[in-house]
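Removed: one protein chain of the complex. Kept in place: all other protein chains.
Our next item is chain A:
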Amino acid sequence: MDFVYRLLLCLVHFVYWCCESMAFLCFLARKKCDLFWTRTDLAEQITQVASCVKQLRNVPSHLAFLLVEENVVSVHDLANVVIWSFAAGISFITFYDHDGKIKMCEKKLMQELSNKAGSKIFNNILWDTISSTNGHSDISNVNGCTNGLSNGLSCHKLRVNLMSYEDGRPKIIRAAVELGLREKMGNSKRQERLSVNEADEVIRAVYQSQFGSMPDPELAVWCGSTPCLAGFLPWHTSLTEFLQLQSHHGLNSSDFLNLMARYNKCEQRFGK
């Protein structure tokens, strides 16, 4: 009888796999059609995003894209996401993958952005401190934005963070060790258990030097078919809303706006 159950389960898995594959093929077909029929250029997309988000009640100040089990990083698509995020008035964007493939594409991403975005947007994009100190041109606030920007974009900064496994659990562990060493040197003996606020200060100090004063991501988008955090920011994701995309490849501005609209429907109760 066990053999019969196992056989039936294999059949169920096969049907599930067929449905997923069909969904993925439809996704690819839609992407091909989008590429063929909707040839909006980047300037039009920026205007479209900037005007559509004005109708939304909530736009995340920190958006994250998690590439889970997506083997190939598309720098072209990530650069587009950065530009749309800037147009939407988002202040922080984080790209995460477990193995650090995105970090390895950092130079290419900066180059792609520099080519696409033009100096007015590019000069208002901040990168994590490590890349800034590695001899890349200092792009933080070179020209300022006293004259505002074209296309009705608001003048603000967008910080791009590239993260991998070592920016998750290992940093929390580091925070614990650093706190212990500081208490040892300061000869202090904490009487009570560490409060959440105290732990928060200690952890944020560890992230501050590399990623600035980033707020918790309000919205994180899984890209890929595996619904898993893969080690992404265990401390910062307590209230993060999670949405899923088939892939980060072939994204267009409508997909981006669709994510913003779905995020807008989320209602936080904060325990109440």
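Going forward, contacts are C-beta pairs under 8 Å (C-beta built on N, C-alpha and C of every residue); 3 or more make two chains touch, one makes a residue touch a chain; residues count from 1.
Here, contacts and distances are computed from a predicted model.
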Subject >> Omitted chain, identified by the protein name its UniProt record gives, among "ATP synthase subunit delta', mitochondrial", "Proteasome subunit beta", "Alkyl transferase" or "EARP complex and GARP complex interacting protein 1" >> reply: "Alkyl transferase"
**OP:** Using the definition of touch stated at the top, determine which of A:A43, A:M104 or A:C266 touches the missing chain.
**Re:** A:C266
Original post:
Which listed residue (A:L9, A:M104 or A:A261) would be found touching the missing chain in the intact complex?
Top reply: A:L9
**OP:** Quickly run down the residues of chain A that touch the omitted chain.
**Re:** 2, 5-6, 8-9, 12-13, 16-17, 20, 68-69, 98-99, 165-166, 168-170, 172-173, 175-177, 179-181, 183-184, 188-190, 193-196, 198-200, 202-203, 225-232, 234-235, 237-243, 266, 268, 270-272
